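A single protein chain has been omitted from the complex, and every remaining protein chain is retained in its original position.
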């Protein structure tokens, strides 16, 4: 389970869909629950019973919003669901997905994990042609383009429009009688196919299949548009072939450790990152402590490789809900303390290796190092299981602007000084890639290299 | 952070109090949040401003119930709070604490961690004298006795009544102008004193002080009644001296690993339990996997002592909220799967040591062993960081009846067979006690020995 | 339907009970809904299935709080319900009735319309004997006394305690297997018996029977304690006989016009009050306008007797719910305008007779006269369908202190001047009594005479 503290890259979404189950929306809420780590701000389900579509979207968590009565208002044998982390601005139900509209090709609902770098331009063009927008989402531009497509039916319209769309998109469409899963030709974001008896399921991650006892069948391939209807699976490949650009940060942080991407267990990737990190940045220390929960797997790997004791020296409170009120007479590092508390007895007088997955702005890392020092650590050595993140993501991840990424503005030594660690070591790009089992030419590593696989206009 | 799955002993409560802070209720909600693991069913705060008492009690979690607006309705510089796990029956706000009443000794609010084994008899006696009961709680009998006490004031009435009360009680009272903390003479349940500038705080566990940046001062001693008013601390010892009976299960499971009891870090106790468990029950295995989250510290200790790889082979979903709807076409081990998912890649083909804190009815353990086998483990060896639990607790812990405790009905070998593990090892009583640093004559180990430190009437 | 604006005497409660219906709580919520005008602050139901009692109390209206799901949590064939207007202080669920407790006589729930003038003294006495209080309600003193009564069972305990209780009480008790209705020997507050097939119902007013299609059987007599169990009705008369003191204000304002008290339709009483008012205080005017809704029936009577046009010149907005926010740049007479709006076209240039039921502090009357003048009335003549209210009520009605009652401080001429009316006429005591059909020696008219039928200690 990954950490969702504020100074992290945020994956923007999880998607889940079901075809051919009389309790489609019930399975969907379970799938969304398993994907909750991919977005906690809002969630929604659209289900379909014949040509009747039912939509419920809410701010907050799946477990708080989709109870028995709500699910009863989502009948039908096809459903798609979405968990969302917002990119920016005010939280609003308007922005929550799935979107559901009516157009000349009938009723269409859609949910999206990804981002269209070109959305601003496309939006302006659509507006100049008379389109009206209900949200600020780039997903809405896809709907407009589909509605305008001169095509025989919804399936052809979707194929036509997406074949001309550049960007990162793992999309689920719900149309009358069919569920459609599409993954962009570079395969930026994950999307997988599962099976439960005669029921098909599609999800951002395989962990969602485990919960509903479904079998993992295969990845939706990069460039595949898979139409699922009563006659079964109809894969098509409407896209021009592109080099693969699978997101490596899914291995580092976004995906759940119990998920599998391109045949590789995320937990294994992280364990190997930790081992490699110990090889690249050894240190004489007493204990290895993960920043919970995201640093655990890598810390175990580091400790094993370095033969230093692994200890859970920082305890995380998982009951976090709404915002807490801070007393006006303020508390040191209040925000971090609400979640994390070091075990003094374990840390005092010891040389500590702290393992975390990444440093974004450096604000939280600084506070954690301070917490560990206050607990009496004699030395604090920070180890990061990926290279310095120096560039924002334009493919479906919420990242600060480049100038806010501390590693883009400072050298490693300056970052170390900023977070006040005794030493700081980042995993090398090569080390990280080897840990994931992916080859350089098949992945996106733009956030560490500033070298994007597509043209970025902004 | 401890695990709250259904087949566990449940600590019935956490208490927290503040004296002398203009935002007493804000600090109290933070303290309660840090003690949320001691009870998730209901929570409540009573605050006092002069002789005005304010009470808010709710079903559910602190984070969901005590927002800014609610705290504004709890003014004053003294406050007490309570998190509750119910013993039985229907959840109801009627049963939520703190209770707050008016009687001849003025206004009195109270919250309680513990249990009075003699409550049924006392209740019947009070009823025969004309008492009316609003709840089923034994805490209400204490209030009645205090109200009836022929004493000069509330403080004397409390001292008088409690000095004659048998059982487990860590109590906080709020009266006009004072906060009173009382711990029974055997010291069954924990209770600690902290300080934040001029403000005094009392809590079930020290981890609550860490969150509000308060300093841990000392334990409320067994048999101490500490009156805190504007003139400071007024300790008194109204009880006849009794042998100490500190709860050992706090070390095994209830307390947070970052808390300290009688000078011993809970994390350290658990680590040492794990090490001792490895010595007592070694096994030839490939990996040591904790049942999250309660088995983590002991598993790390086991792995270190046995020199076997520690791996987080089971992932826990922490977003659990309200009840989830299961599809009518049911899912294998649905309840366990909602929380736990094994990492197949890590487990498949391996000999796994599973470390958990305890086995109660055996139902959940059986499902977890099954999950791990389905994930492909070649062998599953269960290790438990305490002795077989064979007897219920009557001192503030919610336990099944004796006949439901699997270890009271079956031999270890039969339990092993029931949960379908390849081997099963429990930590010895001596090993456990040594890990806690406590001496046999000072602790309660009744749930493992069926030998109670007080007379049990039922 | 009566008006609930702020400057009114407030009836403190409505009670409703059902014996012998498998949907007892459903009928009870309907009965409470029909009695909503007797209290809008809080409402509650206790139902019983064998010796299991179920209690739900809420702040707000019946229609908002007792939906299908809530009623499902109130099973059983006996139920009592209560609608409450608070006497003072902060609104709190603690004060909402029915109360439900356990004591030596078993489980007892109670709800109360009335007041015990002696409650303060009784409370102090009970506290000195060790009683604890959960509310500020005098009803709780009754429960304590019952619990202390040395009696064979709950029925005898209730009879014993009430026979010694002075004050105004129309009470419903729910005990195991029985519903008990009691009315004090002076019969201050109304209480009536109805029948629906084999089901018995008891209510504050007959209008509640109309809604559930029950037949009105008779009044619960003053001094009667009616036990209803599976064997039928068991009336008993445990009280010493006292002169009747039936509340006359029920006719003037509290009761719904479609209810019947002592055989007299409330609507008829009010109509006759209006007629008599026209005889006593004639005026040369163009139209008669009621202050809605409470003045309507009397205004129709006045207009008929005086042969002046009756017109609804002031419109009332019935959608009032929670508090409305007033703009900081304030609006004239905002509070009154939210509810009332004069029809300018009808009023402009006309001599208007305004008919209202009573003047309490005079604040609202002053604003209404001003509204009518702003709408262009050439003259405004206020007519009140009862005598000047000069004394507070101690029998279950929420009234201001004597010094706040404008008529106790000023002459009629001074009141007229204060509210800025052209003339002001109050109905005479004799005129009012004749309209109600009651004889002077059988009614309470203390609020108009300052002459109380019981000793008042405060």
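Things worth noting here:
Every chain is named by a letter (A, B and C) in the order it is written, and numbering of its residues begins at 1.
Here is the rule we use: a residue touches a chain if its C-beta (ideal position, glycine included) is under 8 Å from a C-beta of that chain, and two chains touch if they have at least 3 such contacts.
Since this is a predicted model, take the numbers as computed values, not measurements.
The chain that is not displayed touches the following shown chains in the complete assembly: A, C. In the complete complex, the hidden chain is touched by one of C:124, C:331, C:420 or C:456, namely C:331. Within the set C:163, C:312, C:408 or C:442, the residue that contacts the chain not displayed is C:312. Of the candidate positions C:124, C:320 or C:456, contact with the hidden chain is made by C:320. Panel shows subunit C; residues 1, 21, 23, 26-27, 29-30, 33-34, 36-37, 40, 61-64, 67-68, 71, 197, 207, 210-213, 256-258, 260, 265, 267-268, 271, 296-297, 300, 303-304, 309-312, 315-329, 331-332, 337-338, 341-346 of it touch the chain omitted from the view. Residues touching the missing chain, restricted to subunit A, are 55, 92-94, 100-104, 127-134, 143-144, 147-149 (touch as defined at the top).
Please note the rule applied: only the chains that are shown with their structure count from here on.
The centroid of the Cα atoms in subunit A and the matching centroid in subunit B are 35 Å apart.
Of all residues in subunit A, none touches 2 or more other chains.
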